[in-house]
Each structure stands twice: as C-alpha cells, then as structure tokens.
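Note that one protein chain of the assembly has been removed; the remaining protein chains are unaltered in position.
So, chain A:
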Amino acid sequence: MAVPDEQRYSGTTFAVQEEDHTLANTLRFFLNKNPQVTFCGYSIPHPTEDAVNIRVQTTGEVTASQALVGACEECAKVCRHTRAVFDNALDRFKQQNPTQGQ
C-alpha cells in the first residue's frame, strides 16, 4: 500500500553553533537545488549569539538530515573542484606571463 506523502514528510530545524551566514547561505543554496527538498531556509536568532537555525523540509524520500549531509558533501566537492580549476588557471597564467607572480 502506498504511503501518502504527509506521513513520510521529514522536517527538521538544525541549530548550528559557531556558524553564520558564511556556511548557512552556502548550504541553503545547495539544499534549494535538491529536488527532494520542499523547503529550506536559515535564520540568525540573535546577532550577538554565534548560532544559526537551518530549517530543512523534504518530500520524505530522504530525511532532512540526509539532505543536509548531502548539501555539505556537494559543497565540499565544489570547493575541491574550484581549487583544481584555480590551480590550473594559475599555472596557465604563469606560463603565459613569466614575469608576473613571485
């Protein structure tokens, strides 16, 4: 018997300490791009407190935790790829402009 979506819906608010817009906005971007996430957003409860609340709601196919872990992993992958592309671009530039740089 098929389980209706309402019973499988997964929604969690993650209260993350010692983080701010830097991480939360980046994760929100990756979560938003995930078709299994129905809602995602973050808020800073108070500017003097070093904490951020990240809200994730999914269709139920994955849990909210899994969606957030997936977003973290995608972000890390993107950082590593950016690093590789950056290193290549620098090597290309240094070859074409041997006088510039260190």
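Assume a residue touches a chain if its C-beta (ideal position, glycine included) is under 8 Å from a C-beta of that chain, and two chains touch if they have at least 3 such contacts; residues count from 1.
Keep in mind that, in the parts below, contacts and distances are computed from a predicted model.
The listed options are "Phosphatidylinositol glycan anchor biosynthesis, class T", "Defective in cullin neddylation protein", "DNA-directed RNA polymerases I and III subunit RPAC1" or "POTRA domain-containing protein", and the UniProt record of the chain not shown names that protein "DNA-directed RNA polymerases I and III subunit RPAC1".
Think of the hidden chain as still there; on chain A it touches residues 14, 16, 19, 21-23, 25-30, 32-35, 37, 65, 68-69, 72-83, 85-90, 92-94, 97, 100-102.
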